[in-house]
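Questions regarding the structure given below will be posed in turn.
Note that this complex is displayed minus one protein chain, with the remaining chains in position.
Showing chain A:
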Amino acid sequence: MIAAVLTIVMAAEAVVRETVNAGVDVGAILAFLRDVVTIISLAGGLFFVLAGTVGVIRLPDFYTRLHAAGMTDTLGAELILFALMLQSDNWQVIAKLLLVAFFLFVTSPTATHAVAHAAYKAGERPKLGRWRAPSLEDDT
């Protein structure tokens, strides 16, 4: 097992040394990979944000709108902030973006939960088909 891992590591090292000796610019390849990952992450985050917005506009009911907005906003924000973190070359900027991502990750689901709980306590009823909404008297 250890011998296999050592063999793989030595082979990878040999490949890297060979490419560097052959005149290939490894830094350019890494920068290209960073840009590709940035674009993929940014596009994914924008897709999630737009999907949540369309869901908030199109869905028929308050709770379904909450469901559309609550999750996609969190994931989309994290993906976009991750893309920005990859693009920044200053560690202070990366630390600030990490703080923004952490606070959004904590506060966005909490706010969603608070809004849902307040609406439920205020008597907002979901639109259901065959199923009935659980009554307030059952859980209090």
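The rule is simple: a contact is a pair of C-beta atoms (placed from the backbone, for glycine too) under 8 Å apart; a residue touches a chain by one contact, two chains touch by 3 or more; residues count from 1.
Just so we're on the same page, contacts and distances are computed from a predicted model.
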Out of "Sulfurtransferase-like selenium metabolism protein YedF", "C-type cytochrome biogenesis protein CcmI", "Cation:proton antiporter" or "Heterodisulfide reductase subunit F", flag the one the UniProt entry gives for the chain missing from this complex. "Cation:proton antiporter"
Please pick, from A:Met1, A:Ala22 or A:Ala122, the residue that touches the omitted chain in the full complex. A:Ala122
In chain A, positions touching the absent partner: 31-32, 35-36, 38-39, 42, 45-46, 49-50, 52-54, 56-57, 62, 65-66, 69, 73, 76-77, 80-81, 84, 87-88, 90, 92-93, 96-97, 99-100, 103-104, 107-108, 110-112, 114-115, 117-119, 121-122, 124, 139-140
